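Notes follow the structure.
The complex is shown incomplete by one protein chain, all other protein chains being positioned as in the whole.
Order of writing sets the chain letters: A and B. Residues in each chain are counted from 1.
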Amino acid sequence: MAITQHRLIFKHIDAPGYTRDIACYRKHGGYEMLKKGLGMGGAAIREEVKKSQLRGRGGAGFPTGTKWGFIDPSKVTKPIYLICNADESEPGTFKDRQIIYKDPHQLIEGMILSCFANGVKLAYLYIRCEFTEGWRILETALAEAKAAGFLGKDILKSGYDLEIHVHRGAGAYICGEETGLIESLEGKRAYPRIKPPYFPAVLGLYMCPTIVNNVETLCNVRHIVEMGGDTYAKIGRPNNTGTRLLCVSGDVVRPGYYEFPCGAVTLGQLIYDVCGGIRNGRKLKAVIPGGSSAKVLRAGETYKMKAKDIHGNTVDREVRLEDLPMDFDSLAAAGSMAGSGGVIVMDDTRDMVECLANISAFYAHESCGQCTPCREGVLWLKKILARIAEGHGKEDDPALLRDVADRIAGRTICAFGEAAAWPVQSFIGKFKEEFQIRIRRNGTAAKTDTVSLTH
Amino acid sequence: MSVPLQAGMESCVGPEKGELTPAFESQADELISRYPVSKRSAVLPLLHLWQETFGYIGPRGVEWIAKKLSLQEIQVLELVTFYPWFRQKPVGRFHFRVCRTLPCALGGSGKTFAALKKLMNLSSDGHEGAMISEDGLFSLEYSECLASCGTAPVVLRNDEFYEKVDEKRAADLVAGCR
Partner (left out) sequence: MNPWNHDVAKDENDLVDVQVDGVWTRMPRGLNVVEVAQRAKKFIPHYCYHPKLSVVGNCRMCLFEMGTPKMGPDRKPVLGQDGKPEIAWMPRPQIGCATNITPGMGIKTDSPLVKDCRNGVMEFLLINHPLDCTICDQAGECKLQEYSVEYGTGESRFIENKVKKPKNVDLGARIVLDDERCILCSRCVRFSSEVMKDDVLGFVNRGSHSTLTAYPGKSFDNAYSLNTVDICPVGALTSKDFRFQMRVWFLKETKSICTSCGTGCNVTIGSREGKVHRLTPRENEAVNSLWMCDFGRLNFHFLESKDRLHRPLLRAAGEQFPGTWADAIQRSADGLKKVKPEDIAVVASGRLTLEELFVLKRLVTELGVTRVDTVLNLGQADNFLRSGDGNPNRRGTELLGLSSGGRKLGSWGAEIESGKIKALLVTGGEDVVAAGISAASLAKLELLIVSGISVHETTRMAHVVLPGAAFAEKTGSMVNVYGRLQRMTRAVPPPGEAREEWTILRDLRIALTGGNSLHSVEDVWKSMAAEVSQFSGLSWAKIGDLGIQIESVSQPAESVTG
């Protein structure tokens, strides 16, 4: 049975003959929804987004309607800002890149609609600087939109003004954290803010109410305006509505980016059917389902989940790894998360110690250094893992790693603490014997794969 | 007794050479105009502009930008050293960045890096900043995830993005630099 994608956001991505200029976009109905949205009014758009149950696609999965609902444009006296988070940096994730490079106007239309819905007059598109061409593409696209009257003053004679500027980041993963992004946009070191009191909806950019949304989330707004929130909510599953962009990388035959309704594809179907299974005839060993921050899942695992039987009663079920639906709630119930949709697949040749060491080195490099547990603890984790990988591990190290990780998660200013701690907790928890074997093999550490060890 | 202040300038090679053109100034002003609420927001765009013009950001850049935005120099230096994209010394005419994060590492980016290093005749290990070839033609460093994990391993050569760069393709990229 072939698994068909539902290419809603990705409709035009890689479509033959499709180009990213505004003319092509308009030929395919582009900016018609902007006209519709302007006619609906901001409150109506916000209502549709609420009904859609759309959840943020940046990694946290926070309901967008709720996030927008924290700000009431009719009551706020300060300016309201909207920032598109195009800082895609979560390892394993490469979906926003496709939209920016191949269908930028979809993003722009979704962004204008979102700004309009929330009374925003000045918005920024924070793009990671490594997307150099993407930056130029967006500048061009914004200029095209402005020239066509979709941006600037009195958009389509509606009386609504909006300026959108592109702002380039400079290579810091922590700018993907919404308050870190705001600090960076204000021209400072990207130190995430403490919440309370600096909730972006209250004290965001320039201490004004601010909405930060992911690229994919904003694109979804355009489609919600088109089909209505109720129809959108019928795609996917309750509380996990709409489609999700999934990115698969690692040891599969066909890595790449795909779009499915939320929960319509299982992890097994994704890996074996859509991506052609494990390459080189190997077997699955481990998979990270939602970007490197997500807890790793081990091949052969089963999860106790609650599901509804045919009579509508809630029953306990044991779900195998392969049968896990790729939606927010299922992956959370399995002890991991949907996150940014970056699925990283590892086969049975891969050394879990090396993989975890690589991930920890990433977090150690990206820690902003503001708060004690993350600044000191995450580098400590990296050093221990590097030492183990080099063949000087000690028997207490797995327990020490767990303990250090436990003292980081939940104790930091922002979720980076959890992001750095969860991989350690899950790899050590699920592959403990590999760490123990590696430690006992000290001195003779023969590496079994090609993962490059970072220091 | 006292040790000269070095923190934040460990890799700095000194003042940049070259003059500021009117075109540069007007570009800077345009960038500043995008942030009507606070000039300080323009510091990252100005740092990018400076680095693209002069190749790196030295004390001249820090001081010029600080003055332009009514900041103290330390407030600009803080950013140059926080954001890895900014560098305080020039790189080669062809600057290569190889992703080292997990998906690319699984895809063999370590081998790609080693191959490039050999082709460019470089000797240090590359985890702390860019290595530059003697003739100044090449430089090489690791980068973190570049968001194209499905086509691992990926490499940036200056602003150009290359996917599925195995050892063979790496050699082609280097050859294409002459």
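The criterion applied here is as follows: a residue touches a chain if its C-beta (ideal position, glycine included) is under 8 Å from a C-beta of that chain, and two chains touch if they have at least 3 such contacts.
Keep in mind it's a predicted model, so treat the numbers as computed, not measured.
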- What chains on display are touched by the one that is not shown? A, B
- Of the residues listed, A:P16, A:G159, A:P196 or A:G281, which one is in contact with the missing chain? A:P196
- Item | Touch with the omitted chain, as defined above, among B:Q27, B:Q75 or B:N158 | B:Q75
- What residues on subunit B make contact with the chain left out of this view? 1-9, 59, 62, 71-75, 77-78, 81-82, 84
- Note on the structure: It is residues of subunit A that touch the chain not shown, namely 172, 189, 194, 196-197, 364-373, 375-380, 383-384, 387, 394, 396, 400, 407, 410-413
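Rule of thumb we're sticking to: only the chains that are shown with their structure count from here on.
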- Item | subunit A and subunit B, separation of their C-alpha mean positions in angstrom | 26
- Note on the structure: subunit A partner, complex, touching residues on subunit B are 34-38, 40-45, 47-48, 69, 75, 78-79, 82-86, 100-103, 105-111, 113, 125, 127, 142-152, 156, 159, 161
- Task: Spell out the part of subunit A that touches subunit B in their complex, as residue ranges.
- Result: 79, 88-94, 96-97, 122, 128-133, 165, 167-173, 184-190, 206, 247-251, 255-257, 292, 342, 344, 346, 350, 355, 358-359, 361-362, 365-366, 368, 450-452, 454-455
